[in-house]
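Read through the structure below, which is laid out as structure tokens, and then see the notes.
Here the complex is missing one protein chain, while the rest keep their positions.
The first chain written gets the first letter, and so on, giving A, B and C; residue counts start at 1 in each chain.
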């Protein structure tokens, strides 16, 4: 699969979308627990990086599927949040995660992009890649449905 | 939804299924990171408990969706693992998580049960409940597809 | 998996829920195309029967996965619709279908049950079984998310 890229289809309704997303991300204690970093937010797009740490692994030494799902969900959630009006908050309704290859390497990158923005519901596609020595390999794909709470 | 209960449909092919699952669970560093406890394993069924901790929360103080997904996946995974032959290992192919109510309270309980066991693929249903003062409330449901690696 | 049963958890807000669901079902031309029959509606529960017909099959002579998905979706949708207020309509947001065994036999039965009813969103679990000579065997499971449009 070609790498998921930023969208040019969307205009944010909240001009402070970038700081809004960074503030919300910073308020998630679980992101600190994981060591996840918000590396990019553009309208309808979000990128999260997660360095490898042994504390995040499953029984074979790979990133735990739950860790991969967490950043896939969050990348989709903040891609959606970037397009929401000021003061609105975002909740995940559901997500589906397909694990494609073991998550390993130096760090993971999760990229989330809005596929369809509705008034209430937004649907995002997320990809998570393993990066080792600068080489990326897709390890998971997710579809995330989010609801805008005003 | 009535609470998901243990199955009586399955006979384990590995008589040491219980210790096998406990050993595998103990080898998952991410379970220690979360503070998750494996509380029950019977043939085709698994129960995981996760005490509340502020480090596991999202921006509103609830359990992060990724945390809920992690134990839903793991409960399904070990329910499947309990029925697999000696020496086989289990990998999650995909899971889908619906978040029904905010995850909060004193602890979460994830219950996973095998719905269909095939030679290669097993499908499980998982439920995650919030428990506060002994009262349970379902907070999420997941369907997990797993593959048996021999 | 034990067979999915009717719920006793719900009170319908629309006392004409049963005729409402039957009327909506009768307005779906695709149900006639398939030959599907609405056999039961109780609050938060719906049952659809689909007799076997060669026109509904895939390349190996089994019910096509799309047929199974259609009645799984519809059973969930009408389970949700039964609890919605008068005048509201229901739309599927998404569904996920796991195919467990080939769909075959004399007819299929799809049973849908509400797991969580919210003001806007309702989540249902559906099971589809193959019935041959009166013997049922589960062939698919679905989780369906629906939205109430008022």
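As a convention for this text, contacts are C-beta pairs under 8 Å (C-beta built on N, C-alpha and C of every residue); 3 or more make two chains touch, one makes a residue touch a chain.
Just so we're clear, the structure is a prediction, and the values are computed from it rather than from any experiment.
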{"item": "Options C:7, C:28 or C:42, residue touching the unrepresented chain", "value": "C:28"}
{"item": "Residue touching the undisplayed chain, where the options are C:4, C:38, C:71 or C:138", "value": "C:71"}
{"item": "Touching residue (missing chain; options B:88, B:104 or B:147)", "value": "B:147"}
{"item": "Residues of chain A in contact with the chain not shown", "value": "1, 7, 9, 96, 98, 100-101, 113, 115-116, 123, 125, 138, 141, 143, 145"}
{"item": "Residues belonging to chain B that touch the chain removed from view", "value": "93-94, 96, 120-121, 123, 143, 145, 147"}
{"item": "On chain C, residues whose C-beta touches the chain left out of the figure", "value": "24, 27-30, 32-33, 54-60, 64-67, 69-71, 73-74, 89, 91-99"}
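Criterion: only the chains that are shown with their structure count from here on.
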{"item": "Euclidean distance of C-alpha centroids - chain B vs chain C, Å", "value": "27"}
{"item": "Chain A and chain B: spacing of chain centres that average the CA atoms, whole Å", "value": "23"}
{"item": "Chain A residues counted as touching two or more neighbouring chains", "value": "93-94, 96"}
